[in-house]
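The complex is shown incomplete by one protein chain, all other protein chains being positioned as in the whole.
Letters are used for the chains, namely A, B and C, taken in the order the chains are written, and counting of residues starts over at 1 for each.
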Amino acid sequence: MSVFIDDSTRLVVQGITGRDGSFHAKQMIEYGTKVVAGVTPGKGGQRFETGVPIFNTVVDAVRETQANTTVIYVPPPFAADAMMEAADAGLSLIVCITEGVPVLDMTRVYPYVKARGARLIGPNCPGLISPGSSKVGIIPGRICAPGPIGLVSRSGTLTYEVVYHLTRAGLGQTTCVGIGGDPINGTNFIDCLDAFERDPATKAVVMIGEIGGTDEQDAARFVKDTMKKPVVGFIAGQTAPPGRRMGHAGAIISGSAGTAAEKIAAFEDAGMGVAKRPIDVVDLVRQRAR
Amino acid sequence: MSVFIDDSTRLVVQGITGRDGSFHAKQMIEYGTKVVAGVTPGKGGQRFETGVPIFNTVVDAVRETQANTTVIYVPPPFAADAMMEAADAGLSLIVCITEGVPVLDMTRVYPYVKARGARLIGPNCPGLISPGSSKVGIIPGRICAPGPIGLVSRSGTLTYEVVYHLTRAGLGQTTCVGIGGDPINGTNFIDCLDAFERDPATKAVVMIGEIGGTDEQDAARFVKDTMKKPVVGFIAGQTAPPGRRMGHAGAIISGSAGTAAEKIAAFEDAGMGVAKRPIDVVDLVRQRAR
Amino acid sequence: MNIHEYQAKEIFRTHGIPIPPGGVATTPAEAEALARRYASTVVVKAQVHAGGRGKAGGVKLAKTPEETRDIAAKILGMHIKGLTVHKVLVTPAADIATEAYVGIIVDRASKRAVFMVSPAGGIDIEEVAAKTPDKIMRLPVDPVYGLLPFQALQMGLFLYADIKQARAAAKIMQQLYAAFWASGASLAEINPLVTTPSGDVVALDAKMVIDDNELDRRPELALLRDETAEDPAEVRAREAGLTFIKLDGNVGCVVNGAGLAMATMDLVKYYGGEPANFLDIGGSSNPDKVVAALQIITSDPHVRAILFNIFGGITRTDDVANGIVTATKASPLRVPIVIRLTGTNEEVAVKILQEHGFSAMTEMDAAVQRAVELATAGARA
Partner (left out) sequence: MNIHEYQAKEIFRTHGIPIPPGGVATTPAEAEALARRYASTVVVKAQVHAGGRGKAGGVKLAKTPEETRDIAAKILGMHIKGLTVHKVLVTPAADIATEAYVGIIVDRASKRAVFMVSPAGGIDIEEVAAKTPDKIMRLPVDPVYGLLPFQALQMGLFLYADIKQARAAAKIMQQLYAAFWASGASLAEINPLVTTPSGDVVALDAKMVIDDNELDRRPELALLRDETAEDPAEVRAREAGLTFIKLDGNVGCVVNGAGLAMATMDLVKYYGGEPANFLDIGGSSNPDKVVAALQIITSDPHVRAILFNIFGGITRTDDVANGIVTATKASPLRVPIVIRLTGTNEEVAVKILQEHGFSAMTEMDAAVQRAVELATAGARA
C-alpha cells in the first residue's frame, strides 16, 4: 500500500524529449513505473527511445492511453501552461518537477487545477516514490526500500539524506513525497499527513520542514488534533540568519512566523519526535513506531 | 408561500440616491418590502428620505442591518462591480435591474457570483414580486394579487400584460419573476421552474419566452422530465424576421436554434399549454390547474 | 454594432494578426490608384454589413489598375441585401494553399466566449456545422483565465498538421481573442484564414460585431459606426434612443418594451394584419421619444394605421399622451391612430387624449383588432 501513486499509476511525461525529461523517463521506466505516454508538441506520432508513444497534447495522450498521472519537465516559462493543460485533460495527479516557476503564475495555476479536481504536487519538487511499485519524479530509486514509513518533505537532496538513513536502518517506506519548497505549491504537509494517516500500510510518518512560512506549524496542529500515527520531524535552517533567502523562494522568514525555533516548538507541542540531526530521525522513528 | 423573496427578505438598495433607485426604493417601501439599507459611496452615515440608513459599501450595510437581498439600480458601467460587491458581501439574492450591462462583463460576473453561492436575477430585468409580501424591482404592485400561480418571464412589460390578465381573472400569483432578456443572466427558466415545483403554494406555472437562444427548449425538457405541476407557455416574436435584433440583446436567432416555431414545438412536446395570444394564458391555466 | 471588413482588419492588425495590406476607395479613381500602388492583381470587395457578398457579385478579382477602376465602378452603388455599397476595399490578391475558419462568439448556453475553428474554411460555417460537424472544433474560453496557450495550440493542431503552421495559427487565435476582448465584441471572425504556398498563415477576411452596450465606455469604437451603411430610419431611431426595425407591413407599431413589442407584432398578424415595424420606446417616458417615434413611423409611405400599445410601469402613460399631442399638433396625421394604454397615470393620460380629440382603449386585443381593420380599410381605399 502507498499514497498517491501505486501499481495503477499510468504516467504521462510532459516534455519527454527534453534533456531532463528523457533522462528521467528512462529512469522511471527502469524502476518499473508504467510510463504510457510522452508529450511534445510537434512530435505526436513518433515514439520515445523505449517505444513509449509521443503525443502533441496531453488530451490526446489521455484519450489514447487512459493515463491518470503526469510528470512535468518543461522549462519554467511553459510550466504553468503545462500544469493547466494536464488539469484540463482530466488527469487526477499532476507532479511538476520544474524549478523556477514564477510565483504569480502559481497564484493562477493553483485555483485552476483545484477547480478541476486534480491534485498538484510541486512545482520545484523531486516528485514522489512508492518503493517497489512506482516512481514519479527524480528521487533516486536505489536509496529507497518498501516498508512502513511515510515521508513528506519540502526539500530535495535533504530528503535523500533522510531516506538513505532510514533504508540503511531497515526502515523502508510506503511513499516518499517531496512537496517542494516554493511559496505556493499544490500539495502541503497536511494533505500528505492526512493521506498517510488513512493509508493502512503506513505505521509512522517522517516530516522534513524548513524555515519560512507557517506550513509546519499548521501541520503540527493537524498532528496534534487528528493523527493517531507517530510523526517524527526535522527542520532545516536552524542556524540561518533571518531575512535572507536560502535558495528556496519559500525559505524567507516573514515577520515573526517561520523561524526554526517556532517550528520545532510547534512539533514538540504536538508531541512529535524532533530530530536534531537528519540521522536522529532513525532512532526517533524506532522508538515511536514500535 | 412564494419563491426567492418573502416576508423574511431584508433588502439593500444599491444606488438608492440615484434617479431610478430613489423612485423605486419608495415604491418598494410603500408596497411593504423591508428595505433595510441603501448604498451610495460617500453618503454613508446619511439617511434616505424615508429614514432608511445609507452606507458607503454593501459589506457595511450587511454588517449593520443583517440584509440578505439586494437590488441594483446603478448605471451600466458600474453594474458588474456592484453585483460582485454584493456577492462578496455574502448576500444570497442579488437582483440587477440595470439595462445595458456589457455581455463580456457578465461572462466574468456570472462565475464570480456563482462561486460565492449567491443567486443572481438579471441584469436587465424587472425583478420579482411575491404579491402581498415583498417586491424587489420594478414590477407594478397593483397589477398583482396573491394566489396560486407562479410566473417566470424573460420580458418586462409583456410580463405585466400577462399578470394583468391573470389578476383580472382571479388568478393571483405566488411569485412573478422577470429573469431578463440578456444573453447571459444569473437565473434561467429552469431555476425558476424548479423553485415553483418545490413551492407548495404554487399550483400552476406560466412561462413567457422569446425568440433567441435555447433556454425555452431546455426548460421544456425540464418540464417534461421533472415537473408534476401544469405549465403554460407563451413565446413572443413569432413574426420577427430572422437575424434582426428586437431590442433585447438575447433575441437573436442564431443558426437554427431559437425560432418561435422551435420553442412552441418544444412546449407542445412537453405537454405544456401553449398560448397563441397573451390573453389565452388565462384559459389555459384555468383548464389545467383545476 | 456591425463594422466593416476594413475596420475589423485595422483592429486585428493592431493586435498583430498578419493581414495583407489594403486600402478603402469610395470612387473608381481611388480604387485604380490603390491597384497601381500594390502593382499586382487585386481583389475589390464591397464594404457592406451583409453576408454573401461574393455570391451577390460584390467581390471581384482585377488584373490591372484599369480593370480595378471598371470593377469598382460596378460595385460602388450596387445593392446587396437592400444595402447600398458606398466603399470598396482594394487588396492584393493572395496565393492560397488552404482555407480555414476561425471565429469567436459569445455563447448563451455556456455563458462564455466560444471559439469555433474548422479546417473547412472559406465557405459558410453554418453549412459546415450542418453537413460535417466533425470538421468543427468548439472551445469555450474560461473568461477569467482567457485563452490559454495550450488551448490555442490544440486549435492550431486541429487546423494544421504542420507544427509551425499550428503554432502560427495558435498565435493568431491568441491575438484574435485579445482583439475580441479589447473591443467588447460579441463576434470576431476570420474566414478564410489561409496558408500560402510558402507556408505562411494569413487572415484574408475579417468580421467583427461590437456589443452596443460597450460603446459608451469605448468612444473610439463608437466612431467606427458607418451610418451610410444603415437604414436611415433606423439611424434616426437610434439617435432618439429608440429601437426600430423596418418591416414590410402597413400597421405602424409604437410599444414600450421589446417583449411586448414582439407580442404586439404577433397579435397584428394573428388578427390578419402585417406590422410595418418593430419599435420599442424603452422604459423611459420622455415625450420627445414619442414625438420621434411618430415621425419615423409616419415617414413610411406604406403605413396605413398607427397602433400605440403602452403598458405603464416605469413608463408614465401621461408622458406618452403628451408626446402624441405634441407630435400631431406639429404635423397632423394622415392615417388613423389607435391608442391603447394602461398602467401608471392612466387616468391623467386618458384625460389629456380626450381633451385633444383622441380616444384611448385599455385592452390590447381590441386595440390591435381595431388597428388592423383600419389599416386594411386604408389599404383598400
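As a working rule, a contact is a pair of C-beta atoms (placed from the backbone, for glycine too) under 8 Å apart; a residue touches a chain by one contact, two chains touch by 3 or more.
As the structure is a computational prediction, the values presented were derived from the model and not from experiment.
Although it is not drawn, the missing chain touches A, B, C when the whole complex is taken into account. Among A:Gly32, A:Gly45 or A:Pro77, the one in contact with the hidden chain is A:Pro77.
Only one residue in the set A:Thr9, A:Asn56, A:Thr159 or A:Thr174 touches the chain that does not appear here, and it is A:Thr159. Of the listed positions A:Pro102, A:Gly117, A:Gly170 or A:Gly271, the one in contact with the omitted chain in the full complex is A:Pro102. Within the complete assembly, residues 41-42, 44, 56-59, 78, 81-82, 84-85, 88, 108, 112 of subunit B touch the chain that is not shown. Residues 144-145 are the ones on subunit C that touch the missing chain. On the side of subunit A, the interface with the absent chain consists of residues 20, 76-77, 99-104, 106-108, 110-112, 126, 138-140, 143, 153-161, 164, 181, 183-184, 208, 210-211, 213-215, 234, 236-241, 244-251, 254-255, 276-279, using the contact rule stated above.
Everything below uses one rule, namely that only the chains that are shown with their structure count from here on.
Viewed as a contact network, the protein chains form an open path, each link joining two chains that touch.
Inter-chain centre distance (subunit B to subunit C, centres taken as mean C-alpha positions): 28 Å. If you average the Cα atoms of subunit A and of subunit C, the two centres end up 55 Å apart.
Centres computed as Cα averages put subunit A at a distance of 50 Å from subunit B.
Counting partners per residue, subunit C has no residue that reaches two or more other chains. Multi-chain contact residues of subunit A (touching two or more other chains) are absent.
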